[in-house]
Each structure stands twice: as structure tokens, then as C-alpha cells.
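Shown here is a partial selection of chains from the complex, left in place.
Should a chain be cited, it is by its letter among A, B and C, assigned in written order, with residues numbered from 1 in that chain.
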Amino acid sequence: MTDAQPLLKLDGIARNFGAIEALRGIDMHVDRGEVLALLGDNGAGKSTLVKIIAGGLRPSAGRMLFDGAPRDFATPAEAKAAGIETVYQDLSLCTNADVVANFFMGREITRRVLGIPILQERAMEAVVAQAMAEAGTTIPSLRTNVENLSGGQRQAIELNRFVHWGGKLVLLDEPFAALGVEQTRRGLAMIRQVAARGIGVIVITHIMAQAFAVADRIVVIRQGRVAGDVKSNQTTPEAVIEMITGGTLSGAGPDRDRDTHDPASETEEARQ
Amino acid sequence: AQDKGTIYYMVPTLLDEFQTESVSAIESFLGQVGYKTVTLNADNKTDIQQSQMNDAILLDPDAIVIAPVDFNALTPSIERARAAGVPVMIFDRQITSTMIDFTSVAGTVEIGHVAAGEIQRLLSERNGAVRGKVLQVLGDPGDPYTLDIQAGFEERMAEYGDVTIISLPAMQWEASNAGSIVSDQMLANPDIDLIFVHAAHLAVAAVAALEAAGKKPGDVMLVSSNGAPVGLDLIRQGWEQVEVEQPLYAQAAAIAMFADKVVNKQPIEPGTYEVLGLQSEVTIEAWGPNIKIPGAAITRDNIDEPRFWGNLTAPKDPITPVE
Amino acid sequence: MTPRRRALIEFILDNLVWLMLIVVLIVFSLTVPRFFQFGIFANIFEQSTFVGVMAIGLAIVIISGNLDLSVESTAALSAMVTGLLFATQGIGMGITLGADWLLIPVSLAIALLVGTAIGLINGFLVIRVGMSAFIVTLASFIWVRGLVVAISGGRSAQSLPPAIRVIGIETVLGIPLLAWISVGCFVVFSVLMARTPFGRYVILVGGNPNATFRAGINNDRILWAGFAIAGCLAGLAGWLLAIRTSGATANLGTGMLFNAFAAVVIGGVSLKGGIGRLPGVYAGVLLLYSIHTAINLMGLPAHFTQMILGGLVLAAVLLDTLKLRLRERLL
């Protein structure tokens, strides 16, 4: 599978924040039309990696090849122009604007009047209404500001806008965390449809069932390094969980004796 | 007094004692000759004063007395008022770029001249000749008032090469700025003979700074301008030697004396008139009739004369309109 | 509550400032002698021109999440440059151009350039260097005024040539041309803000710049544009002010900043960014100058006017604040 040119290839991507090494050299790839589940413990570095691919953060070291060419995106706008769509874990909506404005953020439908682009509100509203209905999310009014929406409603806006813009690679950072059962089901189906169009998808989740339902391949990150890279039909949730925790945590139950530990040095150890 | 009508007085600011006292003087003197006065304060803002002029014109006053925020910027508004048939009198701050119905000023450049004369006297009394070091504390450098005084002062001092003048501005006429200047300069130039501040309220802070620097009254001489009550107090305490006063009461009285003539659009004759006992000269200038009232230097010797507005004893004799 | 009733209440609340303006004008007309005459209304219109034009730019910068405290000094600088170059008396250099009709476009262009330049300097320090807009523009407020004092030496320029002065003197339909200019600016910029992607982006960037950045919108371009527009319109305000004054003084425009901010806030713009519409700002400006004019006409004791003005402005802002509560209560 690495014989053909992959859509995205990461080569020793590292990133540190001051003393903290969030990523210590990530090598991985995604193919066209492939759904890759990126798994890992809290703080493993998944979101940091997504931000690097999406152009929001610069890596401290490493190379990235996208669509055949080496790339180094300085801004999300550049990544977007190259065909990378991203749904971030910490939502990026403007809560002071309504659903339609958020859905179309940066890609408004306009018509030129005397050479001036004029917003076409009705056309945009119709598109949003359809997208939300397809996703199974009810929103009282598309003209209410996002600040008045529930957590799931917000996430639905962000998750569903990416489908409309296509692109070549889609990054989804815990896109179902706030979604309801039915909305998650449809979201998973949508990912498969998107992949079927030849788009590469990286999806991050903590729910094994979701990963196994949608992914072709699973990559596990542990403490900033790739700890596993397997086809999802050649492994089990238990094995993946073992990769995620590295076995180190499973012995450390809340009931173990910790009075002998110095808490400060303990966190130090855990990071090494 | 009978009710002859309403006159608007456009005062430039109320943050300074001279202007504040001018309001009471003008209101009272015009009252004595039969006019009701309404005062509008422009807070040192030219555009506000213009708006006030425009609004006042619509109210058909009998006349407008204006102490312009800026000496000439009010010209369009004055023209507008006169075109609308409202006569305009200028108080305290001269405008020469348009026709005015009556002008009553002491002259700011002249204040500088008087101060220069007094300072020459003080320096030669102390140093035997006109030489030494003078710290000049200006007001805000954006205010033409202080610039005129500075120009007049430096013009008359130019010929005395032995006098070093250090000029620093007290931004926004703020007293503690003046205090800081004095305390810093007393260290940088401990040999300063005399401090000339452009307003009496700055003199107060200057004295406080001198006091904090361990000086006694008279160690460093002090001259100030405008003749405010605080300045007179400083003379009485011995800190200050000379206050160059603007003849506020006489200036205001002149306005009242000629108000009838201006309102009724009668010609004003040139000549010498007695205004509150001061011989004042009315001339017909390019910009109209102009009365110039001499300012005076206040020293320990004449300080108690009631004609100094700083004593805040408004003249008892009623104002009589010029026939 | 029926949907129609709710829509009506929404409409009234959205336009509360216009309602306030009307109520205030009626109250003043009934209580202040000689307030109710055409000339007074024309005066209010005219006097609100300068702060009105300034407030448009200020509102745009504020909606984009920044702040520009320098607009007042910028206007003064552009007024001083205009006066210095074209006035014939005082420190004016009385430059004449080949043809008289050239005076207006050339002086206007220079004034706008001066304003825009200050806006871009502010923009540079805020956007490129990353300093806080508050402190950058507060410093500009100081140094630009200092520049006015420096180039003028504290003196004034007077008597602009009649070919320029015509802007300040002409009336159309009995209303001063100056007032029409500010109305025109409000219309143009209201459309820009409400109907174009640029206006939409200003609001979005003001709400959550991180979101727009991630969405591929060029935040910096929007912020630059905001500062440039604020500076440019301040330059226009200064040009108009110079024309009206027929010259310029070193302290011209002092205090306009407070009025511009008050108008923007009364007009419903949130100082936190992301919220506000321009027509409301215009109503705010008119409301403010109605108050100013009424105070002029009432002949209050001069020592108290400043306090009264401050109090009335607070009251006007207060009403805007109560809007939110009313909305919660009524809907």
C-alpha cells in the first residue's frame, strides 16, 4: 500500500512546546479513499498532529508530503487551498453569528451587483437547512446565533459543513463527541460516503466501536510516537486498547498504594 | 436695571481662574447695564464653540461676546453671526482676520513684554546686571495663549545675551507637570535665578516643588502671569516677586460700557476712555473698534489695589454705558 | 404571544435608538424654547457630521474586535495638514493649483491619505507587531496630537479658499451639504457591512478570530482594512472639520473621541467586538448632538454643563443596555 504514492505522508513530524515534547517523530501515511482512525490516550498528541497537518501549527521537525509534493503550510488557509478540510476538537464557531453564517464561513454564496459581491442569504439558508436535515439534527431556527445552541447542535454545524466542500483530505478530531446516537450513526455513514468519493479521511475518536465501524486502518499514538499501525480487520478492540495505554496504566488502579509516591516526580516519570 | 435683552458670552474654558472670574464679571457688568447674560462653555474645543455660535445665532440674541478658544479659527462663525445681524464683541483674545463690532483685549504678547521688563529689573537687582538663568515654564504648547506670551517675552529678552532661558512646557497646563519640571531643573541647573511660569496656578506647584527642595521664599525668584488670586497670595507669602496681571475687570467693564452702542449698531468714536479708572485707548483698526487696556505688574507694593481681579473685589461703582 | 406580536417587539427593540431619538427630539421641542425650528434641526445634522463620519470607522474597527482611540487626533492631523497647505492666512501656505476645481479633490485626497497612513501605522503595530490595540491607539492619540502641535508650532491656519469652502457653505434642500456627506457615508458603509462578505467577515473576526483563521479567512486583511477605514474616515472628518472651521487649530477636535465612542455604544455596538450595525450608530450620533444642542439652548449654568452632558450620555447608554433586559422580559 506504500508502493502507490500516498495522499499524505508524514515523515518524522515532531513538535515541542517549551519543555514539553508533544510529538516525538511521527511517521504515517493516508491513502486516497482510505479512512484512518487515529487513536491514543488523552494528551498523546493527536490534536497537535491534526493542527500541524491542517496548517494551524508549524512542526519543530519533520517533513510532510501531500498529494505528491512536499508541503509546509503556514496557515490553515493554505492547507484549505490545497484541499484539506478540518473539524477541530475545540469547536471553531463564531457564537456571535447565526448558523448560516457559520456554516458558510469564508465560502459565502454571493452575486455581483455593480461589481460588488452581495451575500445571497436565501440560497445559503436553503443549503444549510438541507444539510442539517440530512444529518438528523434539528435546530430551532437557522437564524439564531450559535451561542444559543446545544453542544450537539454546534458540533453538527461544524461536522456537516466539511461534506459540502469536498477537498482531498478530511481531518476529523473527535467529531462525534457531542453528537446523539442517530446523528453519530449518520456521521459514520457520511464518512464512508466521503471516502467512497476518493477522499482520504483521518478520524480521531476514543470510542473503539466507532473506530472499528468506520476505519480501514488504525494508527495509535502513544506519548508522541506511533505505537501501532494495523488494518482494522486484523486486530481487536482489546489489542488496540493495549496499544493505547501501553500496558503501563492498566496496573495503576485507583486503589493501589500511592502514599509512598512523590506526586510531582510521578508525573515526570509518566512523561518520560 | 431695565431689561434690554439677552447677550451670549462664549467662554473658552472654565479650567482656569481668569476665565472663571470673567464669567461672573461679564454677567454682573452686563446686568448693570440692563442685559441678561447666558454663558456657554466650550471646554477649550474650537468645534464646540463653533456649534455654540451656530446655535446661539438661531436664538436672535442682541449680541454675542466671545473669547475665542482659538484666536482666529472662529472667524467663519463670527462672519455668520454678523451676516445674520447679530453683533459680535471680542473679549480677551484678539481676532484680526475679520470685522468685529467691538474688541476689548489686554494683549497676550504685551503680557510677555511686561514680564520681560519686570524680569530684567529683578535680575539686575540680584546680579547687578541683566544676566543669569531663567526657567520659563510654558503652558500647553498647543495653546496660542502661552505661545504669544513666550513670543513677547523672548522678543524683549533677545538683546540680553547673558540671560540663559530654559523653556519647558507644562502639558495641558497641568500643575503637577510644572512641579516636576521645577524639581528636575533645580537639580540639573541649581543656579537658576528666576522661574517665569505662564499661569499663577502653575506657580503654586512650582512653589511646592521649591519648598520640597529645601528652598526658602526668595531663594529663587518667581514671576507669573495672569494675576489670579493664588498668585497674589504667593506674593504676600514672599515666594513670588511679580504677577503680570490681565486687567480682567476693566476688560469686562469695557464690554458692558459699549454694549448699548454695539447692540444698537451705533458708531464707536476713537479716543481715550476711562474704564474703572484706567485710561484706555479706543482705536479704529482694520478689524473694527478696539479698546486696549494696559496690563499691570503686581508687586508687594501695589498688591492690595482693588482693581486687580486677583483680589476678587469687583468694583463697587456701577458701570455706566458710554453715551 | 403571537409570532406577529413578537416580530413587532423584535423590530422595536432592534431600532430602539431611533425611537429614543424621536422621543428625545419631541421632548426637547416641547420643553426647550426655540428648539423647534428648522435651523436647529439643520444644525444638529451639520454638527453631527464630523463625529458621525468618524464613528463609522470607529464602529467598524470595534466590531472587528479592535479599538481605535486615535481617530480624534487623526482627524486633527488631517485638518491641520489641509489648513497648513491650503489656507491663506496664519500658518497656511496657501498653495494654489492650476485650476480652482482641483482644490477639492487634491485636498481631499491628501486628507484621506494622511488619515489612512495613521490607520495603517496603528494597524502595523497591532496586527504585525502584536501590541494591544488599546495601548497602540492611546499612544497614537498622544503622538498624533503631538505631531499636530509640532507641525503647526501650536499656531493656527485660517481662511481656506472659497473653492474649498463651498463644501461647508452650500445647502441642498435646505440641509447643509456637510450633513449630506455624512448621510452618504452611512449609507455606503451600512451596505458594505450588512450585505457583503467583507462586512460579514468583520463581524465573524470580531466574534472569534480563531474560528475565522481556521476557516481560511485572512483575518489580518480584515483587521488591516478596519484600521485603514477608521483612519481614512477620520481623515475625511478632519477635512470636513477644516472646511467648516475654514482652517485648523492645534486643538481642533479635542473631545470628539468621547462623543464618537458614546455614539457607537448608544448605537448598539458592543465594545467586545462582533456585534453592531451602522444605522444605529448614526441614530446614536444624532441623539448625542440633539443633547448637545439642547444644552446650548437651555442656558444652564456653565459650570455644570460638563457634568450634565456626562450624565445625559450615560442615560442614553443606559437605555441601550436596558434593551437586553427588555428583550429577555418581553420575549
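In the analysis below, a contact is a pair of C-beta atoms (placed from the backbone, for glycine too) under 8 Å apart; a residue touches a chain by one contact, two chains touch by 3 or more.
Values in this document were obtained by computation on a predicted structure and should not be read as measured data.
Student: How is the whole complex made up, in copies of each labelled chain?
Tutor: A x2, B x1, C x2
Basically, only the chains that are shown with their structure count from here on.
Student: Round to the nearest whole Å and give the separation of the Cα centres of chain A and chain B.
Tutor: 74
Student: Just how far, in Å, is the C-alpha centre of chain C from the one of chain B?
Tutor: Chain B and chain C have C-alpha centres separated by 35 Å.
Student: CA centre of chain A versus CA centre of chain C: separation in Å?
Tutor: 44
Student: Quick check: what residues of chain A touch more than one other chain, meaning two or more?
Tutor: none
Student: Using the touch rule from the top, collect the residues of chain C that touch chain A in their complex.
Tutor: 195-197, 200-201, 203-204, 206-208, 210-218, 274-275
Student: For the complex, which residues does chain B have touching chain C?
Tutor: Those in contact with chain C are residues 11, 14, 23, 38-41, 43-48, 50-52, 54-56, 58-59, 69-73, 75-76, 97, 141-144, 146-147.
Student: Quick check on the complex: what are the chain C residues that touch chain B?
Tutor: The contact residues of chain C facing chain B are 34, 37, 39-40, 43, 46-47, 50, 89-90, 145, 148-149, 153-156, 158-159, 168, 241, 244-256, 292-293, 296-297, 299, 301-303, 305-306.
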